[in-house]
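Excluded from the complex is one protein chain; the other protein chains are retained at their positions.
After this line comes chain A, so read on.
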Amino acid sequence: MSPRVTAILVVHHGGERLTRVLDAIRAQSRRPERLLIVLAQVNAETRDLAAEAAPDGLIQIEERVAFGEAVRRAEQTLPPPVDDEDAVWLLSEDTEPQPGALLALETTLETARSVAIAGPKLLDAEAPDRIASLGRSMTRFGAAVPLVSGELDQGQHDGLSDVLGVDPGGILVRRAVWRSLDGFDPALPVVDDGLDLAVRARLAGHRVSVVPSAHVRFAGGGLIGPAAGHRAGAVRKRAAATRRAALHRRMSYAPAAALPVHWLSLLPLALLRSVVLLVTKAPGRIVGEFGSAFRTLFAFGAIAHSRRILRGARTVGWSAIAPLRLQPDEMRRRRRIEAEERRARARGRVDGVDFLATGGGWVLLASVVAVVVVLFPLLTAGGVAGGGLLPLSPAVDELWRNAAYGWRDVSTGFVGAADPFQAILAVLGSLAFWSPSWAMVAVWLLALPVAALGAWFAAARLTERGALRALAAALWMFAPPLLTALADGRPGPVLAHVLLGWLLYAALGSATSWATAATASLLFAAVVASAPSLAPALLLAWIVAMCFSGRGAARLALLPIPALALAAPLIWAQLAAGNAIALFADPGLPVPAAVPGPGAIALGFDGAELGGWQGVLDAIGAPIDPRWVVAALLIPLLLAAFASIATGRYRAAAFTLAAVALGFGTAIAAAQLSVAVVGDTAVPVSTIPGQSLMWLGLVLAAVVALDGLRRAAAWLAALLVVVTAGAVVPLGVSMSTGRADVAPAAQRSLPAFVTAEADHDPRVTTLRLVPEASGGLRATLEHGSGATLDDQSTFAQTRTKLDAGELALAEIAGNLASRGGFDADRAIDEFGVSYVLLGAAGEDAERSEIQTADRARAALEANAALVPVGETDFGTLWRFAAAEPDAPAAQIPARAGAPLTGWIATVQLLVFGAVLLLSIPAGVGREEPGRRPRRPRPERPSRRRPKPRPSAVDSAEDAAGSADGAGAGPGETAQDDGAPSVAETSHSAEPGDAPASAEPGDARDGGTPPAEEPEGGRDAR
């Protein structure tokens, strides 16, 4: 007796597809006896269409149920199966069976009585020569794997028959088995439903077979299985559904004894896999990963139901299906192939940098020579002092405590937010863990080479010419802002300048690579932490880049997140204090300085001295305004920068000149701000970071301009370097001869008498009194061996009111500096003060300052509670006669800041841990799915440039505004975003210039392993 086949067709959308499927069913060489159409929430038109086909049953469901559920409902309308021959053929509007499909499937069921499920060969509907799916299996650990996927169908798998599982599209299932197995598992609505059904059939003693001669075209529209496609959302959903199905199957299949272990391992595994996802640059899947874990964690009912069904139908042991699992050696082979593909893709990437071949090594060498010459006095120094430099805390754990929310150990101390800059100090100090203070020496010594390389790499995005990259490196290394910051001892601006080039380099590549985007975001955090005044300009550039970057925006969006996580506590504190403008305060030790005028700012210096030119001209007796001299030296650079517009690379020119304007504006704005206070002086915000940005724009504009020249660019570059570097010669000489503020220093800021005591009493407290020009007295407390750079807090420097501790300190200091009936020992009771250090008035100090110093000295000397220690390099020192070691009032309060410290630190560590993992370049190759061109792009003839240019150059140019990497091979540039503008401006690549990334992508049969992140750009950097 011939089996009665009932075709069940599930419809969601209808339309042309439905017509095609209905036609295909009608065209079957063996037509099904019955046709049931399940309409899930369809419109009337579709309903009519379905009704026209005159099905034997039309089931309407007013909601979008999963395929399995729809089939179940349709099957329930059928009478119970008469015998084994009754079967259902599961179709949807996405499956278009070829004429012989049903016949082939039915023949299999007929000839092999033990086969309960027969699956067809699913072919890609868009490319019918490719196999979409042919059987599924599991590894030993239960992970679902396709047996064949994405391969070109050359009949190579036509011998396949017995498999562990099949995808549900187009399968023919014996109804008796279907009923005994209760159909698809409702807990597996999207993924693995077919596999699960087949596994249960196998365990019930039946066989599952694929029938390669039955062809069904499969569209992957989301009705059966997850929706196909490379869009980020689809990929994320697919990954989450896959993971959820895997977890559910694990909980269903596991022996009861192992269940608790599996249950407990859900979250730890999710965490672990998140780490791996970060390293493999798929951060978008983490949410799905945790979502799956949590849902499985509480899906007791679904798990119990699945287990009950499984138990009820099972007749053979798990060992029965073991031979059908994918064997470990096969898994290994697959992994090896995948890794090889990744390697091939990674190899194919051309970053266009070519460090050694274009003279990067020589630039490095030259910069090292420059360091030896300019920073000669620091070469053997153990510490560096002067200007805004202070030692760092000697213990690494203290550095990190100071980087976290909690006790700010500055003067009287308070609980509050740390400056983001302290985190940078903690990192630097940890790198030099044997002597953290030496880290600042290292920063000073490495500043020139690292800055030079950063600019070199950034310029490599703009030009391939070694000479021009070297030009950028030299101009950036000898930038007036950098040398000014180095000479004046300003660690924040130095770090900002050094990292700015690198930030640009990384940011230009961040739209196409998670690793680069994460690196850029870390650099962004470091730059903004070092120089908060740059934040508005950088954020503006970021917003513009986001607007132009199209699909790269997701990666670019990461840019400010670490900076935000780092600064959030401080931002919150300053906003709460109503002092938002104080966020621009330079971190570190505030250095009172004169506000530079617009002229000096435009010339790159931060004072009327113009980097020592004033002194030079005075020395040779030339009555010239130094501004004219410096301006004359900088004019060639300025001309070159403006000439960049004339090269025709308007985007690059506009981008660099906009950076000049933005930097200049930042510097001018900074000059109008004074937010921190030291003693009786308001400290202006440093203009140097803004000037660094301005200089970066100038340098890159000059590179663009010279790149437009066909001849003599190298000679002009050399000339430009010589003339421009002339502007900083006085600064360099002053540093190399040790006349600058910055100098090698012993690692202490308090008299040796105090630091000696600090060795065994680390909280020994010194009241430092400094006479001020206004006739007042500055009073601060220093603990241990003195204030450190990582103790500083811009929040403390910018508060607009004195807090209770400061008022108490003022009371005590004022009375100690006066004759009076004051109980001096209150200083011990309230602050645990052991020493009083009175700074001397300067050589040419104001009279009021000298009077204050004399008054304080007289009062302190006459105070019987104080024992004179003597004159020191730092001033006159007294000791409290009643001073006690380990004074209780000097200790940091226990659990200061708890529990907020822990929470904030946890969030910050999570963010930074994630970004760090993301920045590990381990995902090379994983990130670049080999996408096939979707729409061919007409080749544009090269407009101007006779010389073919490597893609990196052009893409950098575009990435300047929009980072969704432009220039790539002709086959690859066709994107569904931004393509017109790309074509417009990129000097479109010749066919021969196609980056090699295109080839491996195309060459590997277009298969996209499901584990891959398909979004993003193509050419790698």
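Just so we're on the same page, a contact is a pair of C-beta atoms (placed from the backbone, for glycine too) under 8 Å apart; a residue touches a chain by one contact, two chains touch by 3 or more; residues count from 1.
In this section, contacts and distances are computed from a predicted model.
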| item | value |
| --- | --- |
| UniProt protein name of the chain not shown, from "Transglutaminase-like domain-containing protein", "Large extracellular alpha-helical protein", "Quinoprotein relay system zinc metallohydrolase 2" or "1,2-phenylacetyl-CoA epoxidase subunit A" | "Large extracellular alpha-helical protein" |
| Sole residue of A:Thr19, A:Thr107 or A:Ser674 that reaches the chain not shown, by the stated touch rule | A:Ser674 |
| Among A:Pro744, A:Gly776 or A:Gly839, residue touching the chain not depicted | A:Gly776 |
| Contacting the left-out chain in the complete assembly, out of A:Ala682, A:Val722 or A:Ala756 | A:Ala682 |
| Candidates A:Ala44, A:Ala256, A:Ala864 or A:Ala894 - the one touching the absent chain | A:Ala864 |
| Of A:Ser411, A:Thr484 or A:Gln574, the one touching the omitted chain in the full complex | A:Ser411 |
| Contact footprint on chain A, counting only the chain that is left out | 411-412, 581-582, 597-599, 601-602, 642-643, 645-646, 648, 657, 661, 664-665, 668-669, 672-683, 772, 774-780, 796-802, 806-807, 809-811, 813-815, 817-823, 851-852, 854-855, 857-859, 861-864, 868 |
